[in-house]
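All protein chains but one are shown at their positions in the complex.
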Amino acid sequence: MALKTTPEVSGMGHSMKRKEDPRFIRGQGRYVDDVVLPGMVYMDIVRSPYAYAKIKAIHTEKALKVPGVLAVITGETLKGFNLHWMPTLMSDTQMVLPVDTVMYQAQEVAAVIATSRYAAADGVDAVEVDYEPMKPVMDPFKALEPGATVLRTDKEGKKDNHIWHWEAGDRADTDKAFKEAAVVVKQDIYIPRIHVASIETCGCVADFDRTNTHLTVYMTTQAPHAIRTVFALVAGHVGLSEEKIRIISPDIGGGFGGKVPVYPGYVIAVAASVVLGKPVKWIEDRMENLQADSFARDYHMTAELGATRDGTMTALRIKTIADHGYTDAAANPSKYPAGLFSICTGSYDIKHAFTEMDAAYTNKPPGGVAYRCSFRVTEAVHAIERMVDVLAQELKMDPAELRFKNFIPPEKFPYHSVLGWEYDSGNYPAALHKAMDMIGYADLRKEQAEKRARGELMGIGISSFTEIVGAGPSKDFDILGIKMFDSCEIRIHPTGKAIARFGTKSQGQGHETTYAQIVAEELGIPASAVQVEEGDTDTAPYGLGTYASRSTPVAGAAGAMAARKIREKAKKIAAHLLEVSEEDLVWEVGKFSVKGAPQKFKTIQDIAFAAYTNHPQGMEAGLEAVSYYDPPNLTFPFGSYICVVDIDRGTGAVKIRRFVAVDDCGNIINPMIVDGQIHGGLSMGMAPSLFEEISYDENGNNTAGSFMDYLMPGSMETPNWETGKTVTPSPHHPLGAKGVGESATVGAPPAIVNAVVDALAHLGVRHI
Amino acid sequence: MRIEKSLVVKSTPAAVWAFLSDPHRVARMLPGAAIQEQIDPQTYAGTMTVKVGPISTSYRGQMRFERLDAAAGVAELVASGQDVRGKGGAEVRMTSHVVERAPGETEVTFVSDLNVSGILAQMGRGMIEQVGDQMFQIFADAARVELEGDAARSGVTPNAPGATGAPGAPDAPRAPGVAAASAAEPIQMVSFGAKLMVGAMGRAVRRPIFWVVAVAVVVMLVWLIRR
Amino acid sequence: MIPAEFDYHAPSTLSDAIALLSGLGEDAKILSGGQSLLPLLKLRLGQVGHLVDLSHVPGLEYIKEEEGFLKIGGATRESMLERTPLIASKYPILLDTARVIADPIVRNRATVGGNLAHGDPANDHPATMLALGAAVVSHGPKGERTIPIAQFFTGIFSTALAHDEILTEIRIPIPPARSGGAYVKLERKVGDFATAGVAVYVALGQNGTVEQAGIGLTNVGPMPVKAAEAERYLVGKKPDAAVIAETARLAAKATAPTADRRGAVDYKREMARVLTMRALKSALERAGGK
Partner (left out) sequence: MATHQIRVTVNGNVLEAEVESRLLLVHLIRENLRLTGTHIGCDTTHCGACTVLLDGEPVKSCTVLAVQADGREVMTVEGLEKDGKLDPVQEGFMQEHGLQCGFCTPGMLMTSYALLKRNANPTEVDIREAISGNLCRCTGYVNIVKSIQYAAAQPR
């Protein structure tokens, strides 16, 4: 994409240095735990050591005698306000604090409020709880068997642990296609439960002002506006009214989806602040974070792929059991209980497909949030990209060749997939060719053959994924009924500087920089002179927040649209100033000039000044605009990744030797930031493939509940990622851009697993 | 998880049975344990402290004989306890079988189903199993002293025909390590099962791919080499 | 995570430290680097009434050769081992070991004495010290004593030290010419405890036969494992491929691992074997015997 702006303006395509960095490198970021308010007290939480138990009694007397302890809040306390249960985003219900039963290990049981962190921790230690342990249900398959212990006895008439059934595609048509397929491969694929484990854990400072019945909550949330509405809905009956609720999401130390849900801790802290009339701070520690916060994945999939003998894929069928823990608290759009899993036909022109899923309750923490991934797309991509390799192995075809043979051809875009999506744009062969060139694919295959002959284990894995991000068009996408638009409000100051506020919330993606670049691109105001603000519900326009790679596709588009509205008004002012008609003006970056007389122009700065000092009679003063952008479609970024692994024959240790990632996210706002997003995404794609898993023993103990066992890769485990780009703009996005924050997390795992399987394929391994 | 242990002593089945069915006597063989009261003829309440280096955990709970069949030599008990600081708990169902192996030589087999919850199960990283082994070893040695009398004490049969403890485990009841109190101290215990509350546990976990690969590769290579 | 209350003491002499420990009894615990102890206290897995910090006791941090021994002060930081030229040039097995303990920042606090005295079978120095035939010097109310490393570890997290005894020095015999050692650790990632670790020390005679051998293993049993049978087998042999393989087999036989997230029992045994081969080969190379 040709640059339209100079480096001074830094519109799209410039690797502008980040505007947020000066505070972070000085230790001047302001995260939730840095917030200290006068009179603030601290909350710490008593958690269940059992995965499933009756609570017989909670003894708080000793805790209340600990110096500094002010109060102990239990489920009974909250029950008094009818706040002991809350709704989940998926219309299920979740305990805030239990009254009689705990449903997973580390569930909140009581909260201790004290004058210091230390006293609160001592108080937690002094709370004695009598439990009657019960045998937990840990396996979703067993949970769905007849006769399994019914977990949700709170739900009247509930007789099993089945949550919902979901399906997409034509079952009969797909069955028929499978009958006709010359080759069918079938594989069970489990994607383990994992946790985003952002380095900053979750927490909040809830500050209820009794006099004004006003609540301010500083909290680690990716979606402050939606949270405000949730609080108003959940606690409206106790006097919290939406106009008197202010959610402030300050600097966020990584989100990745884990800071979308409303966790019980937040609600208890708010309740505690209301009860005590003091600001209450709650910050979870790492073990609480890993053991109680929402998980991702946990899909047990059985996938089948049918093809002709020559390798034309004809049919795909996937049956999934989804383990949702004790409540469905997934963060998906309402209509999509399985997220966007039906993207599972991937980058391939498969004519017949059917997928179905059943969700089960188990004695595990609730969730089903993202792990840097748009609504279950990682699971879908893993399934199809693994199956392509399984098929290649079956057909003894090179996996690259099989992919080329089945890619949706570039000329078929926009492409209607058999499971109902309209892919906006793509050029899959170009991305794979580029990746193969970058890594030297043919030479690697030769090397592999030589190594096999010597008994060495080396593998090459490919993943050619298609993402689906930017939720979403209002006709289909809402969360709790709120449509998934996003918003931007821009004000141009008289001196030609700007403030732009968005309904999203950066957690490290660099919105303060990239949004400013969008405004710079559209208005020619230097990005350095555009102040970007997000995260304060009192000042920012309503938006659904940052997750699922939706900021650029939705809020970024809103930014462009708001800027264009401003340009419309600016044009009127320019016509007034230049004394010509609007039709005689042409826009070049940063100025309107008279057609045929380029020396006659007014810069955006001139116009901004005039908007406050010399605007046309009859026109309102000022230069500002708001846009609530409802995307016409999702965006479909894609890419091809190739991974080379070496496996130590003696120990089985896998080492990633090289990893090339070619991404296409349409037009790029800031190449430096996009590369950073890809690097991070690749690392979070590698992590669950090789290191991370939240696992449980048969008693429901979380055996990866700290960083001792939840193995987050460090600098020695992470390879030097190599990146490349192709550019296929989105036809419907105002800037031609697509979301990119999660592409690499979605695309990397199958490349790595395919490489590992490839290293062992000659020994008969087909899947791991 | 399931744990199986056995112990052979130079004593008669009757003497061994009398010992095993008396919680107070068994208690004395178990470091850190104390019976506090007898609730009914089959049920006892007590406490148990397990100290492993700097880590210590105190449980309080109950032990109940579900079956005491002297004729068959089968005892079945259930013991459950909760960590006094709310950090976890454990339950064990143990069946012991007393069989005469030779005149004057009796074998006791113990089959236990153990469930541990809480932080020790989470973070014990295999250690619980080893602690259980060491404790069983201490118990077995102490029981042998109790049942065999002076012969054992003089060290004639210090380690054989020993319990199936882990290699390298201390071979005398006075071995330090596991317990704060030595077995010789005439106090304390909850039950035979209670010590196994911290006994072994296995983890049926699905590991991240790396480890699956690691194991798969090695198993396969071993198999290929042997072939 | 916040530790329960305790009292902190910072004695400035060794005798004060011992007196404090004796006076306070079992409720007092020695604080050396604190990198294992403080997390335990923060998790409230353990509780102590008193911590007796050794960092103000002078003269416990040193690395020197003296009287036929390499002497390492009990409170010597792991990072000092890493940065001491004598260690890199003459005791590469100690460098191998120090470099894989936890991570570089933790090693700025963690001490060699603490690594041993904690008694954790997953710690790395015990295997190395077993291989090197080290001895531990301690000071207590009854004065000084020297404990051969093979008698030092007595159970899980327990050692031969009395609660009021302080590990003040580690002594390693200065190795003869034609000797070498290596420590090889398999870990899932930096900072992890070993899936298995093996330390091997060998000294070769003029004709290339092994005259002395030491093999220690990490985290494959309730205590650090000394592979005595493998050592005995190796001594007196020319270390050809078959001998190396058999030594490794015997070393693996000496292990008693438990299954955990790091692997199944069989896998760990196999790792003990594989790593013994690797450590032995490396030790032989360093000894000049290829």
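Just so it is clear, A, B and C label the chains in written order, and each chain counts residues from 1 on its own.
Rule of thumb we're sticking to: contacts are C-beta pairs under 8 Å (C-beta built on N, C-alpha and C of every residue); 3 or more make two chains touch, one makes a residue touch a chain.
Note that this is a predicted model, so its numbers are computed, not measured.
Put simply, the hidden chain is in touch with A, C once you look at the whole complex. Residue in contact with the omitted chain (choice from A:50, A:85, A:104 or A:118): A:118.
Of the candidate positions A:10, A:273, A:507 or A:651, contact with the unshown chain belongs to A:507. Residues of subunit A that touch the chain left out of the display are 17-18, 20-31, 33-34, 36, 117-118, 196-201, 251-256, 285-287, 507-510, 672-673, 675-676, 679-684, 706-708, 712, 714-716, 718, 720-721. Subunit C residues in contact with the hidden partner, per the touch definition given at the top, are 1-8, 10, 34-35, 38-39, 41-43, 51, 53, 55, 79, 102-106, 108-109, 190-191.
Just so we're on the same page, only the chains that are shown with their structure count from here on.
Under the contact definition stated at the top, the residues of subunit A that touch 2 or more other chains are 125, 650-651, 653, 691, 695, 703, 708-709, 711. Shown for subunit B are the residues that touch two or more other chains, namely 85, 87, 119, 123, 125, 202-203, 205, 207, 210, 214-215, 218. The touching residues of subunit B, when paired with subunit A in their complex, are 1, 80, 82-89, 91, 115-119, 121-123, 125, 201-210, 212-218, 220-221, 224.
Those residues of subunit C that touch subunit B in the complex are listed here as 26, 29, 37, 40-41, 43-48, 118-122, 154-158, 188, 193, 221-223, 225, 254, 256-264, 266-267, 270-271, 274. Only residues 117-118, 121-122, 125, 285-287, 650-651, 653, 691, 695, 703-704, 708-709, 711, 713-714, 716-717 of subunit A touch subunit C when the two sit together in their complex.
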